[in-house]
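Only one protein chain is missing; all other protein chains are in place.
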């Protein structure tokens, strides 16, 4: 994928988060990575969505050094960088404050797999990170946000659960491409909405059977996937 | 009804589920049956709704054998087949993950008749199926999904309660025609939404009086129906 | 107002209930009355909203005798008639199954005045009727629905609380004109939505101070109203 194609895909992903109602005001950002050339493309900071063009997209290297000087990158860039370095298979990252994902992040309640909608996309619970320490917040807040996500995945595969809730903040979602990541963010919001309502009316509800989780996740993912044409 | 008319009706039903907000992404499918010729028409698997045409509809026989080879049928075909075989009066089946119906299915809470909106369409509780066993999931998941629905109807008439919630999954809804089934799915979602909220604010609420259930259901259904022109 | 003007106002009111999201499918009806000539204009039964015209409106007398023979009147006509006879100042009646008003009606929970939004339109609690007896349902269901509303108003002025929740059913709302009644139905739904959420997060909440209820209701209603131009 050329750098320009990546810029277009990242722009599209940013606009799609707004179109799907996942982002209000400027509370969100999407990025993508070209692994071959070590280039990251990310939304600029604080630019209104209706003024964003391909040329507004900011290009950096994996250390966050801006490779063009027009606009400042998203203030969340360092979180994206930590995720790209720790999760080598991901090609895109999206951050939103989408309503129900954020509610669960604020409530510090992970999203258990309560149904097959969840299981089709997330192979197990979507975790909530631990809270950051005052020192982490004071000294390296944005990078530390990425680090607590990575910490939450020390015993699980980020490709199998492509999302995390950051305690008291919102969601980070990823995927192989910017388009994938948008789709995962869209599903996460609906899954969070349904989980909230399920847990409210049935606080003692257990996750779905492991066999059902396997059946749904594996029909869409992995070597034996059967879904689609 | 000609096969082409059935294809059009099934396409319309699939598109209507999206238009009514009952289906997000590709989480849903509608089918119809021509009982005289033993032909089933169903949505193809994993095709985006905005690319679907009459020609995308897949035709099978009652054993699920595809009678044209262009596209794979919906991965839920076997559930539809079980329902068509067990419920001889139904002419169409719709599967959705519509938000509140799915919430109740995830919570394993059947929808009691709490008001006349419910009673106008469903002559009693909308049941939740039992959970599938690991063996059922491993060996014959899609057909078993239909079988637990049929099991939930062993003491009731599927024409009087044209919907079931599948535990941890979503809803299956049926009707005499694809248009009927869409309408029932639309009403089910609103009835589920109102039931959830009613049960949250009044956990001890009882179903409406049997006489009121009778009055509303029977004015719209059966030999003595009086509603409409 | 000429009969034709009344038909137009009633048609507009019926269409407005749909436009405001208060009515789904054909679950609702609006009527108006010409007190001078004893004529009632009401929605026909079971006609889709997008096919309704001024000519579809059905004219009856106060006994419900249809004065033109084209279409059957709404199946709820008798409820409207009871209200017109019992409440001499009302000029229009609207019935809806709007979501939150119906939820409260299903939960048998009256809507207390919890804020000034309520107080601007409803001078006290919006009542829930008692449940009908099996005999009332069997012998005179539609009229009895009106009678239990009238019963709920035996100690209050229907012009000061222009709405009632019918147990297990939905709302009836009225006003001086069809336009008024639509507006009251629209406000009732929002007031019910806010009451439901207020009572969920604060089950012990008390109604607003009587002085605040007076202040808001009386600035918009009665001899000393000051609101508007």
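We just call them A, B and C in the order they show up, numbering each chain from 1.
In this text, contacts are C-beta pairs under 8 Å (C-beta built on N, C-alpha and C of every residue); 3 or more make two chains touch, one makes a residue touch a chain.
Quick caveat: nothing in here was measured; it's all calculated off a predicted structure.
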item	value
Identified contact with the non-displayed chain, of C:56, C:75, C:116 or C:160	C:116
Residue among A:15, A:71 or A:159 that touches the chain left out of view	A:71
Which of A:91, A:146 or A:170 contacts the chain that the document leaves out	A:170
Residues of chain A in contact with the chain not shown	24-25, 27, 44-47, 71-72, 75, 97, 99-100, 102-109, 131-132, 134, 137-138, 141, 168-170, 196, 199-200
On chain C, residues whose C-beta touches the chain left out of the figure	114-117, 120, 183, 186-187, 190, 193-195, 197-198, 200-202, 205, 208-212, 214-215, 219, 226-229
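The working rule: only the chains that are shown with their structure count from here on.
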item	value
Geometric centre distance via CA averages, chain C-chain B, whole Å	33
Length of the line joining the C-alpha centres of chain A and chain C, rounded to whole Å	47
Junction residues of chain B - those touching two or more other chains	200
